[in-house]
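What you see is the complex with one protein chain gone and the rest in place.
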Amino acid sequence: MFLKVDDLLNRTEIEALTELARRTQFISGRASNPHNTTKNNAIQDPADPSGKQASQLVLTAIQRNEQARNFVLPRRIAIPTFLRYGEGMTYGAHVDAAFMNLGGQILRSDVSCTVFISDPEGYQGGELTVHLGSESIRGKGGAGSARFYPSTTLHEVASVTAGERLVMITFIESQIPDQMQREMLYTLNEVRALEGLRMEWHNRMSLEYVIANLLRMWAR
Amino acid sequence: MFLKVDDLLNRTEIEALTELARRTQFISGRASNPHNTTKNNAIQDPADPSGKQASQLVLTAIQRNEQARNFVLPRRIAIPTFLRYGEGMTYGAHVDAAFMNLGGQILRSDVSCTVFISDPEGYQGGELTVHLGSESIRGKGGAGSARFYPSTTLHEVASVTAGERLVMITFIESQIPDQMQREMLYTLNEVRALEGLRMEWHNRMSLEYVIANLLRMWAR
Amino acid sequence: MFLKVDDLLNRTEIEALTELARRTQFISGRASNPHNTTKNNAIQDPADPSGKQASQLVLTAIQRNEQARNFVLPRRIAIPTFLRYGEGMTYGAHVDAAFMNLGGQILRSDVSCTVFISDPEGYQGGELTVHLGSESIRGKGGAGSARFYPSTTLHEVASVTAGERLVMITFIESQIPDQMQREMLYTLNEVRALEGLRMEWHNRMSLEYVIANLLRMWAR
Amino acid sequence: MFLKVDDLLNRTEIEALTELARRTQFISGRASNPHNTTKNNAIQDPADPSGKQASQLVLTAIQRNEQARNFVLPRRIAIPTFLRYGEGMTYGAHVDAAFMNLGGQILRSDVSCTVFISDPEGYQGGELTVHLGSESIRGKGGAGSARFYPSTTLHEVASVTAGERLVMITFIESQIPDQMQREMLYTLNEVRALEGLRMEWHNRMSLEYVIANLLRMWAR
Amino acid sequence: MFLKVDDLLNRTEIEALTELARRTQFISGRASNPHNTTKNNAIQDPADPSGKQASQLVLTAIQRNEQARNFVLPRRIAIPTFLRYGEGMTYGAHVDAAFMNLGGQILRSDVSCTVFISDPEGYQGGELTVHLGSESIRGKGGAGSARFYPSTTLHEVASVTAGERLVMITFIESQIPDQMQREMLYTLNEVRALEGLRMEWHNRMSLEYVIANLLRMWAR
Partner (left out) sequence: MFLKVDDLLNRTEIEALTELARRTQFISGRASNPHNTTKNNAIQDPADPSGKQASQLVLTAIQRNEQARNFVLPRRIAIPTFLRYGEGMTYGAHVDAAFMNLGGQILRSDVSCTVFISDPEGYQGGELTVHLGSESIRGKGGAGSARFYPSTTLHEVASVTAGERLVMITFIESQIPDQMQREMLYTLNEVRALEGLRMEWHNRMSLEYVIANLLRMWAR
């Protein structure tokens, strides 16, 4: 399942991030996957203070977004990182690593997130493409929007043929690692939010009883 | 979880069963569990034609009962059998066998069912007692009523101190063997039945989507 | 995961099916889901002999297709059924029933399949749309092609605004009900098919060892 | 499964808790569940120092009790909290939250615990009622006793019609979240404790082998 | 886990099988695995009536053996087949297929079984070798003995350097597919068989309660 959040960042934040990106040192994306010859992009130098400020800004924006919280049921969120794709840059089909080091703790990547900073009109190509066998989900988000997709998929960034694509990406560990189970809980929570207040008290309690017990069963 | 159905059988059926029991040959209950020294009751001779007629009558009554179907999600039902407890008879704490032979097929007993034929006023003692650690559920059903309880529990029949206790018992294989999972589905089905028609179409579809997928996940 | 098979049916079969459809009696699709007010299509009368011939033709075509077999790992296939959407017809978002009756046996629907009979140029609208949260997979297949998609999704057929959309649909029980697990096995089988003969014997055996044991673990 | 511990607290502790409750500030129970209109009780102000002393006293009493440890297989125990039900107070049927914040750590509530402080003769009504479908477990414990019951159940406190009901409640995360699995381990541990020393060494080791491996399998 | 049964067959049966093997037509073992270049042995022609008689004899011997039944918890047993390894013959490391066709039904191979017909002194080499990573279990059974081992392992038959190795092999579907779970049940059943009659009635019931419920949980 996929989630688009159109307004994760407001106009002021987009501008701040654009400015911070300009001041941030970038290094070759190959650094974190030296053997992946299809990876050709630039990533934020983890030590750069402007970059750190930008990471914190995006982390806060994700944490405050209720739609995202309901969808992901987050437990830990990796530090968001700038990725810059100049002309000719690309990232071939890959799967995100299952486990990542998050300041000493281990984070399991269940949901991947791309936050679009640059305007989609500002570059050609560069679509995020998530493969689902014979079909795929393909798109470019508006500036300030976010896409959440399962880390368990093969996905890629098409070659940028003109302009520059600036995004922030991060990886989230959910309370519920199994995608199908997470969708079931998300959907029941939506039903409760939209119908709960109109239900008879007893039936509403029944729904809460199921939701609480599925959470217990499936959290890992 | 437990289910009481007060009117599984109607008055005519209770009388027919009482009469059929009178004509049925009974044998020692020890026959099916020779090593169980705490089992002291009489069971219907499986070859007796009156008994077979009675079994069929109760089987039909269980199959037609909607409450029971929703609660148990039955896949196979063992042939119901008369049990008679005369004065001094009892059946000590035991767990029902996990698998039983049902005419060549194997039946897993997930839910046990006692159908009360004799009137509770007609005997002293003889309460069905289901143990749940320090607590227990203990009771005598009215004539024609049924109790459904998990086959996974230790349960017993208290000693009959006067009169005669006549019941029919059976064992049911559910689509959903795990008790907690079966309760979750039962509860969601109840919410749908009671609230579904008042919900927005989209939300009702969401609930059906969850129910169908939990069934797929858990049926075994 | 999704699978498109472009040439499930050859030209002769498409013509035969078109002709059989003309001779087949159709009834209201509402018959099988009386409460679903968003279902407005026509389905083949199950008793019609021309329809039965058509069903058998499509069943055979699915069974012989190696791509489909590898993708679905089928155990049982429901009898394919004609669906006809005339102008104004549609089928709102729904989830396929988890269990279906297949001639006395129970079939769990894990993978749904639409076989396109009419030419996509012959009708307007009528796209099959599979919802994946904020995103969806939407399309019209060429005559003779098939789409396989998870029965666990909410999906719909958009309103036909002109012409007639004729398809056959069916539901398949897989050896591996969990979608993610099925994808893992499908992918390992592809690696074996494409790389196995180039591998060292020992490594090839290692891969077969994993595939056989995942099958044992996950089949249900 | 349920566990009653009659003497969790000794006479001195009961008196100390009664006195501490008198000195503790209480606030409306609605504070922690603002939307639950059936919750009408008073809870200890978390900041009150007398209350904190009382919480610690009960926590220690639970931790030292061997019966409770064997039954619950505890990993984390929430800070026990006073609940006071004056005349007319009640807490309608509800399910305990699946996850709670315990000083920065997340605690999954698997087993709920009520410790009775006031004498059952001192109030009318106020029975703790745990629902199990058509049946329920209903009761009032003696002063100093505790009841452990699955957090996964719907349960309620009947309206207090006279006097005052003072209890402490807490929630425990078990090593083994699934109730049925926890019962299996508890039962095997009981068999080992009661029969182990009489068994042949080899058979005793076999039993320990099973217990250790079930723990590995099921702990989560 | 492994099981050796020394006396699966008695002297008369060994002689009958030796004689039946002499009258049975053998075909190349490659027939059932055409791509496996490491398989070089001779198997019984499935249509040969003497071979069928031999298969039935061994099937009966396995079915009657209590040790084997307790260890394997069998649900279905494939038709046993003669394998003959003459000088220079061998079967390289392989894993047994997960699923096999057994007269229309599908059989999952959980436990593999080799029944030794020829005397181990009658051939050189030909040891059955089951690989467990860096270690292996390697051996030749006496005439009439059987070895049961997990079908999930890589195993092989070493090259026969002199004489002839005649065995019968078969594959068994267990009620409990997971090897570790099957071992737990086997071990608890052994404890019950060896200690049950010396236990207090209540503790013995507790053990039966656990065994019955683990069977319910794990059978698939």
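For clarity, chains are labelled A, B, C, D and E in written order, and residue numbers in each chain start from 1.
What we mean here is this: a contact is a pair of C-beta atoms (placed from the backbone, for glycine too) under 8 Å apart; a residue touches a chain by one contact, two chains touch by 3 or more.
Small disclaimer: the values here were computed from a predicted structure and weren't measured.
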item: Left-out chain, listing which of the shown chains it touches; value: A, C, D, E
item: Residue among D:27, D:59 or D:205 that touches the chain left out of view; value: D:205
item: Of A:13, A:48 or A:110, the residue in touch with the unshown chain; value: A:110
item: Interface with the undisplayed chain - residues on subunit A; value: 37-38, 92-99, 106, 108-110, 151-152, 154, 177-178, 220
item: Sites on subunit D contacted by the missing partner chain, in the whole complex; value: 175, 201-202, 205, 208-209, 212-213, 215-217, 219-220
item: Those residues of subunit C which, in the complete complex, touch the missing chain; value: 180, 184, 187-188, 190-191, 194-195, 198-200, 203, 206-207, 209-210, 213-214, 217
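The definition used in the following text is that only the chains that are shown with their structure count from here on.
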item: Both-way neighbours, i.e. chains that touch subunit E and touch subunit B; value: C, D
item: CA centroid of subunit A to CA centroid of subunit D, Å; value: 40
item: Shared interface positions of subunit E, touching two or more other chains; value: 209, 213, 217, 220
item: Chains that touch, pairwise; value: A-B, A-C, A-D, B-C, B-D, B-E, C-E, D-E
